[in-house]
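With one protein chain held back, the other chains of the complex are shown just where they sit.
Up next is chain A:
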Amino acid sequence: MDNEYYSLEAIISENQKIDCTFQLEVPELGYLDNSADENLKALTKLPLPCWLAPTMLYAEWASFNMPRPFNNLVQNAVVAEPRSVKIGALVGENGRWYSFGKMIVDLLDDPESKKLADTLKLTFKGRLPDLMDQAQHFTGTASAATRSGGEEVGAEFRSGLDAAERELFVLAQESSRQVKAWYESSDRIR
């Protein structure tokens, strides 16, 4: 989410690709498109990784389309009900929806960038109470696996967590487990 040099999370989320359209012909870059031509033609569509795209875009060599995890359909869905969208599943393996979103926010210009950032923030906040609720219910991992019935909604929610949310989940679970263990401990000498 941050663009710090040593942040592993930032490096991982930079592997996401953005669909870009080249605005001018680039000499000697034809191999990027797997074409036989030596030059990359103008108006070629090419997915560029997030670490390369900003340079291209700021120099106006290319323009980009809104990536699918953040198109209007998804945005409307998360605004309507943040908890119902499996945001972790939208962005592939690592499920770093917020990190990727933050990168797009940095690429966009003001009215849209503000709108997307607000959507991200509201989604995150909207999902927090449920996240904590789930984490506190699942303090004992062994008993969690055996529970069933009325749990489907929770399981659905948990399977769609973003990577950052998963880290939070583990944190809350751990502190909740500690407090629970303390409540059950006893100083009495028997």
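Throughout what follows, contacts are C-beta pairs under 8 Å (C-beta built on N, C-alpha and C of every residue); 3 or more make two chains touch, one makes a residue touch a chain; residues count from 1.
Everything below uses one rule, namely that contacts and distances are computed from a predicted model.
Chosen from "Tubulin delta chain", "DNA replication complex GINS protein PSF2", "Signal peptidase complex subunit 1" or "Cyclin dependent kinase 2 interacting protein", the protein name that UniProt gives for the omitted chain reads "DNA replication complex GINS protein PSF2". Annotation: of A:L46, A:A89 or A:A164, A:A164 touches the absent chain (contact as defined above). Only one residue in the set A:F22, A:F124 or A:F138 touches the chain that does not appear here, and it is A:F124.
Chain A residues in contact with the hidden partner, per the touch definition given at the top, are 1-2, 54-55, 58-59, 98, 101-102, 105, 110, 113-114, 117, 120-121, 124-126, 128-129, 132-133, 135-136, 164, 167-168, 171-172, 174-176, 178-179, 181-183, 186-189.
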